[in-house]
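Of the protein chains in this complex, all but one are displayed in their positions.
Chain nomenclature is as follows: A and B, assigned in order of appearance, with residue numbering initiated at 1 for each chain independently.
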Amino acid sequence: MPGLTQAHSVVAPSTASRRIAGALVIVYAIITMIPLLWIIATSFKTPPDSISYPPKVIFTPSLEGYVNLFTTRTRQTPEVIATLPPPTTWYDKLVRSRNMVIAGPSNVIPRFVNSIIIAFGSTFLAVFLGTLAAYGFSRFKVPLKDDLLFFILSTRMMPPIAVAIPIYLMYRELGLSDTKLGMILLYTAVNVSLAVWLLKGFIDEIPREYEEAAMIDGYTRLQAFRKAVLPQAATGIAATAIFCLIFAWNEYAFAVLLTSGTAQTMPPFIPFIIGEGGQDWPAVAAATTLFVIPIFVFTILLRKHLLRGITFGAVRK
Amino acid sequence: MSDIHVPPRPSLVTKILRLRRGPWENIATILIGLGVVMLMQPYSATAYAYSFITILAGTILFAIVSHFPE
Partner (left out) sequence: MTELPAQTAFADRVAEAMPSGIGKTVRGLSDKAIAWLFIGPTILLLLAINIFPLIWTIYLSFTNYRANRPNAEVKYVGLDWYHRILGDADVWAAMQTTAHFVIWTIIIETVLGFGLAWLIDKKFRGHALWTTVILIPMMLSPAVVGNFWTFLYQPQSGLFNYAISFVTGIDPSSFQMLGSVRLSPWAIVIVDAWMWTPYVMLICLAGLRSIPDYIYEAAEVDRASPWRQFWSITLPMALPFIMLAVLFRGIENFKMFDMVNLLTGGGPGSTTEVVSITLKRQAFESWRTGYSSALAIILFVTVFGLANIYVKALNRVKQR
């Protein structure tokens, strides 16, 4: 008996070693969060504060970065500004204090809207196609099933730049260059492979008995799929959708090579937010902050399914 | 004692000759790995020149042997 209790004490680590492990992990987590927290802090700094030496940890928060992100401004002499009617809004006031006048809205809102349309459009299509295909692969005997599944997976691993060359030429012929439709189709193709693999894993776990019972009750195969399988797979479908959304939201290589204006998304846009004399860091940081907040939310929603997502459904915990 | 029949464990050579998936996949894997090393090593320009054909051969071999029975 003493031997057994001793065994347990090692399998379940001692309190001291647990505390040390916890402390080390927390230290790592804090260090790893500093760059992100720094960017979020920078978005609330004024341009001079953002590049001061030594770096300012304590500063007076300002919304200048956000104002600069959403507007384009022109520099004016104080005399010209004095002739203007008094500023009506707080952001007018803020901009004029820097001897500038707001000329109009910047491109950031259209870019954000592009990101949203392209991410949601491609996610919807990929999950729709992926659910059907995953069900097909999971339940039916398909000739060359393993080859098809491998082919589907391999398309996701292809180097984006290599794919971009023919896509660029193809889209130029078809008139899809720099269009949202073109980007949605492209991201759907990349995401559908992940969707098929992930969803196949989820659907494999749903016992066939559900459909069989439904079909004995007189449902057709399609009705059984809709009424018995889809509700069971809802969590899996939601998790897959978030993965697709994250990919499409974050994608850069295709976006930078295939879009230049009307269909440009946020990732290629953010690095080119420039102020006078180089990058306007508070504005870049503001854009980054707004851009990554959805990702924080998604990560928390997905935390139980992350492992599955990054191993194409192979490791289920 | 003597009438207990123990089938002899097949040697690596017979396993390969029997066209089984496992050992052949390992050969293809080694070929691909070797090709990748040849592609990225800084020592021999000749090895670099022949890296692609090695990877290609390994990949094609892999595609073929993955259809052998287990």
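Here is the rule we use: a residue touches a chain if its C-beta (ideal position, glycine included) is under 8 Å from a C-beta of that chain, and two chains touch if they have at least 3 such contacts.
Here the structure is a predicted model, which means the values were calculated and not measured.
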Taking the entire complex into account, which one of A:G65, A:G121, A:G236 or A:P268 touches the absent chain? A:P268
Tell me which of A:T72, A:N99 or A:T155 is the one touching the absent chain. A:T155
Mind listing the subunit A residues that contact the chain we can't see here? 3-4, 6-8, 10-11, 13, 17-19, 21-22, 24-26, 28-29, 32-36, 38-39, 42, 50-55, 129-130, 132-133, 135-137, 139-142, 148, 150-155, 157-170, 185-186, 188-189, 192-193, 196, 208, 211-212, 215-216, 218-223, 246, 249-253, 256-257, 267-268, 270-271, 279, 281, 284-285, 288, 291-292, 295-296, 298-300, 303, 306-307, 310-312, 314-315, 317
For subunit B, the residues touching the chain missing from this view: 25, 28-29, 32-33, 35-36, 39-42, 45, 48-52, 55-56, 58-59, 62-63, 66
